[in-house]
Every structure is written in structure tokens, then in C-alpha cells.
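Removed: one protein chain of the complex. Kept in place: all other protein chains.
The block that comes next holds subunit A.
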Amino acid sequence: MPPTTRRTGRLVRAGQYLALLAYLAFLAFPFLWLLSTAFKPPRELGSLHPTWIPADPTLANFRQAFDEQPLLRAGLNSLVAASCAAFLAVAVGTPMAYVLARRRSLPARAAAGWVVVSQAFPFVLVIVPLFLLLKNLHQIDSLPGLILVYVVWALPFALWMLVGYVRAVPVELEEAAAVDGAGRARILASVTGPLLGPGMVATGLFAFVSAWNEFFFALVLLKTPQKQTLPVVLTHFLGAEGTADLGPLAAGALCATLPSLVVFAAVQKRITGGMLAGAVKH
């Protein structure tokens, strides 16, 4: 604890706690309400005075959500799309990140510049040509087409994280291996690669979460209901919903969140760590 905190007055401290509690309430209450709604029976949802804690909690909403909408199939589609996209993004991103971190060749710098610039372009400008392009390749309404889009879409952030991890591997290790006569491929496979492992996993999981959560491309590129991903199917619940349908809606939304929440919690430290490595490097 820095010595300054001892000087902090009691009043100030109390104010800080008050502010922190206000933040906690603001951040938590929508989520708590979602939880509460997901477990309420229709009678309580229609009541004039909804309560925070369901008086008569039920799992019927979850059953109904899975019966009415093809949530399981959609979940499976999301899982396939997100896993493939995450794997591919790391597989193609790591070698490039290595070059970006270790070399200053022109193509590498151009690519890095593009990665930054591409963030600024609105997806509306990209989606129409992308749609036409994928249509010509007969990849509209196909999961592989969507996966390709996700890989490219995840690459900027993935590259950025990976570059940070590569920089954290001391060049001296590679030099030592080179002195010992190991070739380039050998060095990458047996020295740098293993050290990058945890960073690659973290990057992959992050790419997984962003693909799992993605909505816009999936909305435009997938038409057949059986092929759609979870976020798109969830929006089918919306519309002229009566209060009785709110329960299944909340239940479905909750189920869609859990996987990304779990994955995110697992890699949270690493993600913020990776961000630090990229953002504030001394």
C-alpha cells in the first residue's frame, strides 16, 4: 500500500466506497435481472409488480426456449464456426506475428499498418462487396464462408496480442540456438513455439469469444435457419413478444452467454496481460 493512502481522509474513503458501490450496481443489475427473468414462471412475468427474486423459480423457460427455437443446433453451428475461426486465426496469425515482431521488412510493416487502418472502416462498406464476393464463390449461406470472414475479422486483434507475446520471448534464446547450428525451422519449432504456447491459447480463446458473439456477418451471410448461429437465432425470439415469452427469451440469452463467459473468465488475466504487452510497452 502506498503511503499516500494513509493520508486519505475517512470522508474521502467513504465517498470512494459509495462510488464503487454505484458502479457495481450499474454493472450488475441488468445481468441480475436477466437471471431473475430466466427463472420466472409466466404468471410472475405477467404480474404488475415484478420482483427481483422469483417467488416460484422454474426451469420451464429453458425447456421452452430449446423446444421453440433450434437453439441446440444453433449452438452447435456457433461452436463449429468459433472453434474453426479461432484455430485458423492463431495458425495463420502466429507466423505473421513472429515476422512483425522480429523484422522490419516492408510487407510486414504494410500489413501491420493495414491491420490498424482496417479497424476504422465501417462494416457496411465491407459487407456489400464481401457478400457479392462470397456469392461468386458460392459461399453465401455456408458455414465455411462465415468462418473465413471470422478469421480475417479476428486477425487484427489476434496479431496484436501475438506480437506482444513474441516480443516477450528473448531473442537471445534464438541466437543461442542458431549458434548451436539449429536451422530457422528448427528454432521456431523447438525454441520459440513452445514458449509461445500459452499466448497462442489465450489468443485463440479470445478469437473464439469474439466469433461466438459475432452477429452482423452471420445475419447477412447465413439465410437457412438450420445454418444460423446462436446470436441470429436469438433475435428470432424478438418482435411482438408478449410478456409470457420473456422467460424463454431470457433463458435462451443466458445459455448463449455462458460459454463465452466461462472462456473469458479463464483467459481474462492473459487477455489484459496481452493488451498490456501491446499497449504499454516500455
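Going forward, a contact is a pair of C-beta atoms (placed from the backbone, for glycine too) under 8 Å apart; a residue touches a chain by one contact, two chains touch by 3 or more; residues count from 1.
The rule is simple: contacts and distances are computed from a predicted model.
J.: Could you tell me which of "NADH-quinone oxidoreductase subunit I", "3-oxoacyl-ACP reductase", "Protein YceI" or "Transporter integral membrane protein" is the UniProt name of the chain missing from the displayed complex?
T.: From the choices "NADH-quinone oxidoreductase subunit I", "3-oxoacyl-ACP reductase", "Protein YceI" or "Transporter integral membrane protein", the unshown chain carries the UniProt name "Transporter integral membrane protein".
J.: Have a look at A:Ala55, A:Leu76, A:Ala91 or A:Ala189 and name the one touching the chain we're not showing.
T.: Residue touching the absent chain, from the options given: A:Ala91.
J.: Under the stated touch rule, tell me which residues of subunit A contact the chain that is not displayed.
T.: Spelled out for subunit A, the touching residues are 1-5, 7, 12, 16-17, 19-21, 23-24, 26-31, 33-34, 37, 45-46, 48-50, 52, 91-93, 95-96, 98-99, 102-105, 107-108, 111, 114-116, 118-133, 148-149, 151-152, 155, 159-160, 163, 171-172, 174-175, 178, 184, 187, 209, 212-216, 220, 230-232, 234-235, 237-238, 243, 246, 249-250, 253-254, 256-257, 260-261, 263-265, 268, 272, 275-276, 278-282.
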